[in-house]
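For this depiction, one protein chain was excluded, whereas all remaining protein chains were kept in their positions.
Letters A and B name the chains as they come in the text, with residue numbers starting at 1 for each one.
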Amino acid sequence: MSQYQKTAGEILGRIRRARPVVHSITNYVVMNSTANVLLAMGASPIMAHAQEEIEEIVTIASSVVINIGTLSQPWIQSMKAAAQTAKKAGKPFLLDPVGAGATKLRTRTALDIIDAAVPTVVRGNASEILSLSSQGGTTRGVDSIHTPEEALDPAREIALSMETVIAVTGQRDIVTDGRRSLVVSGGDALMSYVTGTGCAASVIIGAFLAEEMDPLVATACALAFFGVAGEKAASEAPVPGSFWVKVLDALYTITPEQLGAAARISRI
Amino acid sequence: MSQYQKTAGEILGRIRRARPVVHSITNYVVMNSTANVLLAMGASPIMAHAQEEIEEIVTIASSVVINIGTLSQPWIQSMKAAAQTAKKAGKPFLLDPVGAGATKLRTRTALDIIDAAVPTVVRGNASEILSLSSQGGTTRGVDSIHTPEEALDPAREIALSMETVIAVTGQRDIVTDGRRSLVVSGGDALMSYVTGTGCAASVIIGAFLAEEMDPLVATACALAFFGVAGEKAASEAPVPGSFWVKVLDALYTITPEQLGAAARISRI
Partner (left out) sequence: MSQYQKTAGEILGRIRRARPVVHSITNYVVMNSTANVLLAMGASPIMAHAQEEIEEIVTIASSVVINIGTLSQPWIQSMKAAAQTAKKAGKPFLLDPVGAGATKLRTRTALDIIDAAVPTVVRGNASEILSLSSQGGTTRGVDSIHTPEEALDPAREIALSMETVIAVTGQRDIVTDGRRSLVVSGGDALMSYVTGTGCAASVIIGAFLAEEMDPLVATACALAFFGVAGEKAASEAPVPGSFWVKVLDALYTITPEQLGAAARISRI
């Protein structure tokens, strides 16, 4: 058992006890499903995007998740304000640059948010992450055309230059702060037949960030938890509608001990 | 069997026959789930927030539900317009002040809507309801930090001063018009592991208001119905993803007779 497996279980235990409030400014498509993910695993979601209340909401929250999946100008302003407020308040925050690389608006918005305040973690698929680097990348819609492994070197570079943690998720997940790099296994191919699984990964990381100081460890442990839940769900229901219901069930039923035994995290 | 049990079944029977149109202006997180709640129980949801069509929509509808869970200025204007239009047209309307007390924007918006037109019913958790009273309250995100019982006296006062029905929901629910007070039992702890269960309670009340003139009775019967559905679902699937699916199933399958036998409403 690696040190990280045990840590994954311990963080989950802390989440279950503390029920941390995770503030999300996210896209319309996944608001319901990611709120349910957070509740099922034992955290407390709060969704709010009005600029007038950003500061109060960030103050209540233990962590912040910003997801650019559906954009318009007022939301972009609120995302930047939330990033800056979280940074100022010392709250961890995650950026999910959905579709970055697919359109100029999304790439620019992701970079603008990073410019406003460097996220604690950036999680995306390989295309999205590559689009944030100077060498760029291409995206086929919101689906990745790169493997996580292909993104390891640029992810390291981005992590070093931005001083953040980069998580590249796909069939296997890579997490790096530029110096330390981890690979997380788990999940199931069915995840690509359900909307918002990447967004779900992001809010789970948000909850783990609330209860673990080391963002590299928090991110890898969160992804391992989601992976274990996905595997459990797929073994029970190998079809997408039932699978997602079982993912929510698994996020609720998996104990810290079970996660400690099943998480698959290793160094690269 | 109390008089209210029988009444609960009778109102449900009327809803199933009439399929009343319930107009909701609600938050992005629960639009899908509350529409499904209304359809499953036999009512007809209509979701519309554009100011240009508020008057026509309210005319079509039998009742209106306003939920402030995600706010921005255009939506706030539409909520006020819907409240005033419903009042003018003599249609019952419910206010769900999600997160009132948590941020100034939410507290002020709830009070502004009440100021624009006094709702037929206001339903919230104890923190939200207390924030509407002169003595105020505090909210931990959108989760309540008070028990319904703690809120009985202030709820009575608010009901009397506003001339409305106040419903404070939690482990047990309290419904009062200031003179008469009822307590409703039912539901399951799993409800706090699924998003939008409070919002679901609100739209169910909206449907009951469409088919029952006495808003105190309509509200208590609606909450009893949701409670019975929650208990049935939890007995069949004690895990959150499956539980919610079973709640929708139960809202559809519970007959008026079964509700008449199982509803738990008593006077305080």
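Throughout what follows, a residue touches a chain if its C-beta (ideal position, glycine included) is under 8 Å from a C-beta of that chain, and two chains touch if they have at least 3 such contacts.
The model shown is predicted, which means the values in this text are computed figures rather than measured ones.
S.K.: Which residue from B:4, B:28, B:193 or B:208 sits in contact with the chain not drawn here?
M.R.: Of these options, the touching residue for the absent chain is B:28.
S.K.: Touching the left-out chain: which of A:171, A:242 or A:258?
M.R.: Going through A:171, A:242 or A:258 one by one, A:242 is the residue touching the chain not shown.
S.K.: Out of A:97, A:124 or A:196, which touches the unshown chain?
M.R.: A:196
S.K.: By the contact criterion defined above, which parts of chain A meet the unshown chain? Give residue numbers in ascending order.
M.R.: 27-33, 69-73, 99, 102-106, 140-143, 192-196, 239-242, 244-245
S.K.: For chain B, which residues touch the unseen chain?
M.R.: Residues touching the hidden chain, for chain B, are 21, 28, 31-32, 35-36, 39-40, 44-50, 52-53, 56-57, 60-61, 74, 244-249, 252-253.
Just so we're on the same page, only the chains that are shown with their structure count from here on.
S.K.: Taking each chain's centre as the mean position of its Cα atoms, how many Å separate chain A from chain B?
M.R.: Chain centres of chain A and chain B, defined by C-alpha means, are spaced 33 Å apart.
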